[in-house]
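One protein chain omitted, others in place.
Note that the chains take the letters A, B and C in the order they are written out, and that residue 1 is the start of every chain.
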Amino acid sequence: MARTVAAFKVDHFQFLDRDGKLVEGQQVPSLAKDFDRLTDLYRQMVLTRIFDKKAIALQRTGKLGTYASCLGHEAAQVAIGAAMQAEDCFAPMYREYGVQFCRGVRMTDVLLYWGGDERGNDFAGAPHDFAWCVPIATQCLHAAGAAMAFKLRDEKRVAVSVVGDGGSSKGDFLEAINAGSAWKLPLVLVIINNQWAISVPRSRQNTAATLAQKGIAGGLPSIQVDGNDLIACLWAMEKAITAAREGHGSFVIEMITYRLSDHTTADDARRYRPNEEVEEAWREEPIARLRAYLIDQGVWDDAKEQALQEECTANVQAAADEYLDIVTNDPQPVTAMFDYMFAEMPHDLAEQRAYAEQYPEDGGHH
Amino acid sequence: MARTVAAFKVDHFQFLDRDGKLVEGQQVPSLAKDFDRLTDLYRQMVLTRIFDKKAIALQRTGKLGTYASCLGHEAAQVAIGAAMQAEDCFAPMYREYGVQFCRGVRMTDVLLYWGGDERGNDFAGAPHDFAWCVPIATQCLHAAGAAMAFKLRDEKRVAVSVVGDGGSSKGDFLEAINAGSAWKLPLVLVIINNQWAISVPRSRQNTAATLAQKGIAGGLPSIQVDGNDLIACLWAMEKAITAAREGHGSFVIEMITYRLSDHTTADDARRYRPNEEVEEAWREEPIARLRAYLIDQGVWDDAKEQALQEECTANVQAAADEYLDIVTNDPQPVTAMFDYMFAEMPHDLAEQRAYAEQYPEDGGHH
Amino acid sequence: MAAITLIEGVTLALARALEEDPTVVVLGEDVGVNGGVFRATAGLQQRFGEQRVLDTPLAEVMIAGMSVGMAAQGMKPIAEAQFCGFTMPMVDHLMCHAGRMRNRTRGRLSCPMVLRFPTGGGIHAPEHHSESPEALFAHMPGIRVVIPSSPSRAYGLLLAAIRDPDPVIFMEPKRIYRWQKEEVIDDGEELPMDVCFTLRDGSDITLVTWGAMIKETLQAADQLESEGVSVEIIDVATISPLDMDTIVESVSRTGRCVIIQEAPRHCGVASEIAAGLADAGIWNLLAPVKRVCGYDTVMPLYRNELKYMPSVRRIVDAAHQVLEVS
Partner (left out) sequence: MAAITLIEGVTLALARALEEDPTVVVLGEDVGVNGGVFRATAGLQQRFGEQRVLDTPLAEVMIAGMSVGMAAQGMKPIAEAQFCGFTMPMVDHLMCHAGRMRNRTRGRLSCPMVLRFPTGGGIHAPEHHSESPEALFAHMPGIRVVIPSSPSRAYGLLLAAIRDPDPVIFMEPKRIYRWQKEEVIDDGEELPMDVCFTLRDGSDITLVTWGAMIKETLQAADQLESEGVSVEIIDVATISPLDMDTIVESVSRTGRCVIIQEAPRHCGVASEIAAGLADAGIWNLLAPVKRVCGYDTVMPLYRNELKYMPSVRRIVDAAHQVLEVS
């Protein structure tokens, strides 16, 4: 006869079904009726998608480098951004534009970064957020470090990081969970499970029922939400961030969504996943779903949609123009690669810089 | 209303209480009545402890380098060794002599290793087991690799590795759990929770209720046992190894014991832990407990104990003598550091080897 | 016999190894159905099955650590890191285990694994996709480091790396993956991993390089030849162990040497070669040994990456400098 010393469960939350109807027989959070807020967030989601489309167009026409699309992630991303306070800290991976736009990162910043210009990481609008992070899952520990800084300084700030279904297999993420547990850090870790890690399906990362349960390793509250349901994502994020801010420690949320695009513009997903799967996923996508709900509730209509589309398209175009103007008329000189290495330039680097100046045009740029 | 998508629990198993009485009101495994086997294992535990004492004495008298004692871990270690088949593969950390003696590693090997002689890792008696592994938790992934090799070759062999309470915080262990889950590897991971990682208490590693629950991250069966109860440890190990061997995948077991010694002979635990705690832990220790049980059952007595003590002491002394004879009369030459770097010695290394031969005595040895 | 590219040479060698040795297993992220992000493993899983070509979870420490474990237990893992920048989490298992397994156990266990990955910049890739970390691996005892610079050397050296009983890091210069085509016979002939390849004989100056910089070095050599300079070109290819003898012998004839390396200069492989010349080669040097390298800075994002990498002009200028001296 064994003694049970610990018991856990992972709950799944969904409020809006794929057709934008409220799921029957459950109490909906009040924010489901906060239509001003929901329409604002809907606008952010649409802006994010229109931006994404433009970025891909720029890449296809040779005006932008490899780009990682966020198509299908808009609810998850905007919910994260909306739940955070300006003074909180976000540690992104590489496709969370929907979060970042909420936080003041400019569309031009995104284009500069993927356009091969470091100035894209100089977020004027989100001065302490971390830069885009390509080495998978490492950002989770940077967020843990930020959370530690906040805790040590007694600041009521929260650090938030995201990781993918693939990245959730990496030690950095798992050690971040453990750190959050060890020090009860004000840290929220969001697993954006979009079913694919480039060509590797979720099922290959491990055979566990959920990814959320990785938080149980550290004894952290761990839940799963429909990542295409803005209301569920936002409800969960606010619950987690509030708990973290009030000193209750770290939280893990798995948001289940789908990567509707190729992994990046350098990828061709048709090589490894069936079209039917993608088509099925389109039926779940977050924007149509929220729009249907807002229309049902009588707070949205075609005229508003029309106006929003035009407004976003114009803003996106302006950002694209600004980006192209910067890289064309104000490119970084060769010396830029030396000038930010150290606060004070070491002697030997200064010598290399002087030498490099003799070859200002070499290689030119692509 | 949330939908629960996954539920888990961690059970704790104990059969023998600290006084060697069977815990009331629960069914005991048949092995509790297999007295031939239990006495054999008891002998192994006693041998392990007597060896440990001798090794410390050798270190104290300058005849051995830094040594990591296994005092208090005898039940956990002997149970692991006893549950494994010869063809299985063990990936140790650095203090699992009790496992290794069961597997054919010689006491002389242990002394050579801690005596600063690589020949200690050349286990004639356990030819495919991994060497002692100092970089914490890395051995868990080597075991996962071994398990993968067995699986790919369709061999009914199991890889077993151990990690400490401290090491259970490291990504290598957590990634090994995930690998075991991803491929359903024949892998058993044992957390030997002896409450301390040098001076860092278990409570600082994280705030979770158990360490066993780290296995839940991968959806692995995860249990906790009294690590001072040989019967519980062996029962759990056999359950896990059988499951792994039969293709049911990986298993995590947390064995709760106590490090009765300093971390190593280079450590002084009085600096960081109260004597009372250690004294209390002595009341839980595994050997007295099993002896009491065997005496109760009428299969052990003082005469047998006396004979066993003398036999073990003699064997340990013989090993110590052999060790001292080897390092005194057959030390490794300077060239030994070159001869095992590559199967074929590269040209530049051969040159360095010839050069080194001109300085055979330099530095001598400590 | 068809003309193939460097990356096709890699694929050809992998296929042959999978064919001839049942213990060979290819593993990594996206190496299966997807055939690798550069297509180096294209078709291999379809041909050899999921037991031989494994897509792994996204965890480099795991890939390295399990490869060590598999190698020690009789398999021949050929692990792929998706890009040079993502080998850093693997350093621990390479340095502390792969390079030590044989020595640590006095030969009882060994670690015959291969870690292959695309290296270097110039393909317009995102951050962390363009580094050249060969010097880090070359400083690790017990590990061989190889970088091919042509289709035939990719084929022959990869076969040698796979058949070698010790760990080999095989770095593939992605910028020239598809630069040149070359006739390569799939005859299973391997190339030696302990000698440099002299690509061109000359008498006035020795240009030493490896990997993708071969391209600019050859162009620089053409320009110098057109000025009447006789240029010897050495492709080091096997970075560790390093065949210093061939280089010293060459410089003993030319008296002049420029080493070209894409990686940062400080503590790079070019410095090791220059140091060798400052010792064994000193009496034959008629001029300073110049290193034309990447700068000691972070590799810039793609818009300026070519400004970071040694250009033909930088190589030619350095050659002129050492040639002027007399």
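Heads up, the rule we're going with is that a contact is a pair of C-beta atoms (placed from the backbone, for glycine too) under 8 Å apart; a residue touches a chain by one contact, two chains touch by 3 or more.
Since the structure is predicted, the reported quantities are computational estimates derived from the model, not experimental observations.
Peer 1: If the full complex is used, which shown chains touch the chain that is missing here?
Peer 2: The omitted chain makes contact with A, B, C across the full complex.
Peer 1: Looking beyond the chains shown, say which of C:Gly99, C:Pro112 or C:Gly202 touches the absent one.
Peer 2: Spelled out, the listed residue whose C-beta touches the missing chain is C:Gly99.
Peer 1: Sort through A:His128, A:His248, A:Arg270 or A:Arg283 and give me the one touching the missing partner chain.
Peer 2: A:His128
Peer 1: What residue numbers in subunit C mark contact with the hidden partner chain?
Peer 2: Here the touching residues of subunit C are 61, 85, 88-89, 91-92, 95-96, 99-100, 103-104, 127-128, 135-136, 138-139, 141-142, 240-242, 263-264, 266-275, 277-280, 282-283, 285, 287-291, 296-298.
Peer 1: Footprint of the hidden chain on subunit A, which residues?
Peer 2: Per the touch rule, subunit A residues meeting the hidden chain are 89, 91, 118-119, 121-123, 127-128, 130-131, 135, 138, 140-150, 152-153, 159, 171-172, 175-176, 178-179, 182, 337, 340-344, 346-349.
Peer 1: Touching residues of subunit B against the unshown chain: what are they?
Peer 2: 65-66, 94, 113-118, 132, 134-137, 164, 166-167, 169-171, 197-200, 204-206, 266-267, 271-272, 327, 331-332, 334, 336-338, 341, 348-349, 352, 356, 359-360, 362-366
What we mean here is this: only the chains that are shown with their structure count from here on.
Peer 1: Nearest whole angstrom, what separates the Cα centre of subunit B from the Cα centre of subunit C?
Peer 2: 40
Peer 1: Once you find the CA centre of subunit A and the CA centre of subunit C, what distance in Å lies between them?
Peer 2: Distance between chain centres, rounded to whole Å: 36 Å.
Peer 1: Note the residues in subunit B that touch 2 or more other chains, in rising order.
Peer 2: Correct list: 171-172, 175, 178, 182.
Peer 1: What are the residues of subunit C that contact at least two other chains?
Peer 2: Residue numbers touching two or more other chains: 56-57, 59, 61-62.
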